[in-house]
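Presenting chain A:
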Amino acid sequence: MSTRLWHSLRASALVLVLWWAAPGSAAAQGWSPSRLPDGQPDIQGTWEGSADSANAGHSLEEGCCDPEHNKMQQRAATNIGLRKQVIIDPANGRIPFQPWAIEKRREHLINLEAPTELQHIEPEDRCSLQGVPRSNLRGPIQILQNPGQVVMLFEWVHAYRVIPVDGRPHAPKGAATWQGDSRGRWEGNTLVVEVTNFRFDPVGYNKQPWIDSHGTFYTDTLRVVERWKFVDANTVDYEATIEDPKVFTQPWKIAYQIQRLREKNFELIEEACWEGVSVSNRLEAGRIAVKSGKQRIHSHSEP
Partner candidate 1 sequence: MLKTAVAWIIGAVFLTAAPDAAAQNMPRTPDGKPDMSGIWTAVNSAAWNILPHAAEDGVPAGLGVVDGNEIPYRPEAAAKQRANFANRATLDPETKCWLPGVPRATYMGFPFQIVQTPTQVSILYEYGHALRNIFMNSPHPKGPIEFWMGDSRAKWDGDTLVVDVVHFNDQTWFDRAGNHHSEQLHVVERYTPIDRDHINYEVTIEDPKVFTRPWKMSMPLYRRVDRNMQLLEYECSSFDEAFRTRGAER
Partner candidate 2 sequence: MRSRCPMLLPVLVLASLIAVVDARQEPAKPYAPPRTADGQPDIQGIYNPVGTFYNIEDLEYQSLYQNFKPNPSLSGKSLIIDPPDGKIPYQAWAAEKRKPIYQLHGDPTPEYVDPNAQCWPQGVPRHMNNREFEIFQPPGHVVIFNMAHHSYRVIPVDGSPHIPENVKLWLGDSRGRWEGNTLVVDVTNNNDQTWFDVMASFHSDAMRVTERMTPVGPDRIEYRAVITDPKVYTRPWTFAIYFNRSKDYGSELYEEACVEVNDRNMELLKRPGRN
């Protein structure tokens, strides 16, 4: 007979036990953070991916943008491509798609360039949630902590992630979500988060997040394990292993640095993307491009 009271008592007791188990590794090296009442390292504050990962959200392989795109985004014309290779495994920095998936991704990239239907416009441009790890690559992340959980708030589409660290089980498989179902645990100063139960659209792959705008899709067997290693008060060595046996030939890994925003009393503001988006002119342009036979693959490296 589980009672609400009994359940919460047991849960909080679990966190205490968990914490004691791993004091050794924290003291060994690096930062010794202040502690919250439930023993978690205090990592609250606002963080953002460093400059070298700036364009990774668009494409984990190539980064993004061309001069004209940058002008539109008021960014330096030279802000093109990736400063630093974000994919560290496989070493060639490419996503290890299975053959059938390479074909599917090409199709996405062609449609991306000349969209004629709503399905061709990639989820981010339709103001959808970004899932993991892509949510972390889109602007500031405010971290709040409560006993037993880490909460991440984003500006983009007012998304959020709630990461229980009290050892509770994953939600049942049937309750898939766009942001995935996160479960975290602390290993010293490293927050390890396993994310499963991602929302999957078996038909068009477009009513689910893409891992990047360059058509990187996944299926219901996607599993992401993030490691947020807080090396000092202002720096996180972020690493995520992405695994989906139906789409990729091997688990692959991305890594980059996340820094604390130094701006004083920074406040996230409301970003109402869906309320303001209009995609009809993009579709119009796409139809014109297709009619005039000018379809080409969306890319930043080819001339």
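As a selection rule, all candidates are chains of the complex that A comes from, given by their letters.
The definition used in the following text is that contacts are C-beta pairs under 8 Å (C-beta built on N, C-alpha and C of every residue); 3 or more make two chains touch, one makes a residue touch a chain; residues count from 1.
Nothing here was measured: the structure is a model prediction, and the numbers come from that model.
Interface record for this complex: partner of chain A among candidates 1 or 2 is 1, by the touch criterion. Chain A makes touch with candidate 1 in their complex at residues 2, 4, 7, 37, 44, 117-118, 126-129, 142, 144-147, 151, 153, 157-160, 162, 164, 168-169, 171, 175, 177-179, 199, 207, 265, 267-270, 272, 274-275, 277-280, 283.
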